[in-house]
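Left out: one protein chain. Kept in place: all the others.
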């Protein structure tokens, strides 16, 4: 078989949860979408040679590196895909951009505003050289979320009054759940706030096309200590049997706030909402209509049109699987829903198309920095008696 | 027909929306429940003789008064039911209690903490004389809400972590909607906050059996001016054609906060949630389970039991119409749902039973005062840059 | 108080479940709707003097009769409301009509086609004398069902292709549930078929404005014998402890069929759908749109408009509580839902208005006969190997 279209080699750093999902995306994107350029799964980087080779074999990567710096240097790598915890994002991304590699970086962009600023600056400088970068806020690429954005953009909601967003999970409700890296500030930056709160901040700002300008916040760590993981479990804190370690991040973060343009915000991110597994929920109320979304039913967008005859108004369950819905036409017939990983396929598609077109993809590192600044304002407000705290200008 | 059971005469003040619903309750309660004492719809009080007579005729009241003071004095009135706007609650309730009449008072208990304190003091004093009082937070008497309370009381939810409550309406989204009394601070005390925010505060505190101890809040008035109503429309501000008046209350109020016992709170009350008609929603997450309720589907309680086999966990849609559900057994067979007004029938039942039993019904004026103090803390926080504000001890 | 409007005395026969609900309707209808004529709850008839007096006292009836024939003769009774089992409908209704009394008769109209024919003939003859009659298919008066009818009438669904209707209950799943009158053919005529199947037949025919022309059916009795009730339990078959009696009616009835106009029908009535309490569900698919309804969420009508832009199509959850929805405007504000009994209030309203206007109310006894003929065709088809059986012309 001859492939007429050009390919771009991808090098991925990290092969845990995010690495698995990104692999799925690179493996499938060219079979679903008609792309101007196709990805080649060139190399996977991880610290443990054996585990990395095993992952590469299973996930479909052609080669293995045990040092991300070598990965970045490879000639067959034109795209660096960063799937590591947040503490390493800045170093890898800045190095890759400096080496002229396009960079796709998992969220949150970084663990601190300072790192995120450095990354955004590097991205800006790289863009001038035609090197592209994108932060992986994948939920923008849920077809229902993209459709929500379209409705707002078309003015279907009128003036936005309310944005209420929740990201509810329950995977650490059990106090015996161990002290994994996501519960350690030095690795993860923050807890529910940065992990899932970042997602609803970005997704909400994307949908309404507005930025949060100030917040008043509360955070809480319900379980102060957790068991250390026994033995060598990679990123989890290790310890002997029965040893406990301090949880150094938030279990839950809540804030209210304001968007430019006048809308009110009510946000909540928690890993203690028993029974809610991945409930990323956003509701937007405008003067002409409303939207509601819950990722646990990700193929549905609920839309209320306030301009039609009141006797027939009601929230519509739009099954976002029609050919004229964002991304959906490339997949299966109407009603044949998509799953979580498809958002990453869409991300890969948009990133590759932007590279081919020579344009800057979104969300940019600048967008990632903007989210980081909201996270910082939330933490500052929570630390200062919940006082209303302005989000620093980007 | 001979009626063997004693009756208590009811005198009601006000016959607008609340008066109509309360009438429905008094008219039906004895036909649904087996009561130790039955109500007699003795007299209705209103300022306009004609309109009051017409209302009494339609709603089933035996007599009419045009001065509530006369109503309170009537010998055939043992219960005074106050259905007027909040600015008159304190005066009427205190007078009625002083006259030895049991008092059922619409919510919010009053427009200010000072008034509410005076009322609570009067109620306490009256209780010592065997005179009962209750504030009409009717949503406690939705069978699903009462069942939610039962589950929490039985420990089914474990330690409560999160309470998120919203009361969403949309009836003033249109800027042409006139300046009715509910939009005027001197009549209504506050806007969405006191009208519907008060409901979710009471209902949430009732369900979890805990009190809000502090809040951080934002309020907003989206539409600053509205048309004055033309001509004599009773409680609406009057004016000539085209004249505008200032909206002096909030359109929306949001707060985050803490409950005693450690739960986090996220609350929102708004009249600008387009498409949401009467969405009083409460979700509670505990260490052992969760509950979710939306008044727009008032016969359903959603319950997640986190203690059973994880493969069969899920939020259950409990249709709260079984004989062993609160209040439901007196009505129709399973699946034959109830409506809004039934909550008032249950209220009347519980009030009458408490009077007959010589016990103090709940929610008491003290409970109403507690809600008032939360409302005051919300307003204070909103006025002071959202800083965390402690709810004054009751 | 003077009542300027005329009243009509109501005499009701039977005070079990249906009698309680009808009482609720007569007690409230004039307080909710502005009626040209008001009902007076004149007399209640039942066989047991004590129990009837107790029921009358509780439900609000002014007098008591122990023989329905006396009730029919009373001068203060202008309306006879028949709430007895089906085996007595014909005799009472025909006598009442002969006595010049307007008749409201519970469904199914009768236990046999022959009885129903006699009743329809009597009603026709009485109508010529200005005496009105109506069969109490209350589900037509659910606001959501009436709105569904309006949508079909306005052509919003285009050509009707499919009607699928289910009435699912589960109250006799337990084999220890006793042999009540509803499980005895001589009292009830049939089982699920006549009790709840009759409802979906009428409701579906009402919504689509078409009649079932032929059916192919299956019926089944899962539990062949049940315990006799001990002692004197009124209408239940009595017996000693441990005695069993034969169930002589169907537990479930299913049929497929055709409507005039070309739509296909799929119907199912059962009392063995574990977990379904009162799930009267109807879905209608037309060339231009679809409707879906489930009585367990009775304030909602789901409507799909197939004529709008496909990217924003979806079933809308219309909360049928708006002022411009059928019946809803007389009750509470939007979002303050109604319950089961309200359908009977609407029935009473429409019946009283028709009497006052001198018009024939619907559904007529002729409509009831039409349903009876469908029931008969179902039974005949089931008895003859499910062969397609034409519904006899009315």
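Order as written gives the chain letters A, B and C; numbering starts at 1 within each chain.
Note that in this section a contact is a pair of C-beta atoms (placed from the backbone, for glycine too) under 8 Å apart; a residue touches a chain by one contact, two chains touch by 3 or more.
Predicted model only: the values in this text are computed from it and were never measured.
The chain that is not drawn here is touched, among residues C:31, C:190 or C:313, by C:313. Although one chain is not drawn, the whole complex shows that of C:66, C:266 or C:380 it is C:266 that touches it.
In the full complex, subunit C contacts the hidden chain through residues 161-162, 164, 166, 168, 170, 173, 216-218, 220, 222, 252, 254-258, 262, 264, 266, 268, 270, 272-276, 283, 285-290, 304, 306, 313-315, 385-388.
Contact between subunit A and the absent chain runs through residues 1-3, 17, 21, 23-24, 27-28, 30-31, 34, 53, 56-64, 169, 171, 276-279, 295-300, 319, 321, 331-342.
The chain not shown here touches subunit B at positions 147, 151, 301-303, 305, 310-319, 322, 324-325.
Definition applied: only the chains that are shown with their structure count from here on.
For the pair subunit B and subunit C, the distance between C-alpha centroids works out to 35 Å. Subunit A and subunit B have Cα centroids lying 42 Å from one another.
Once the centre of each chain is set as its mean CA position, subunit A and subunit C turn out to be 54 Å apart. The set of subunit B residues that touch two or more partner chains comprises 276.
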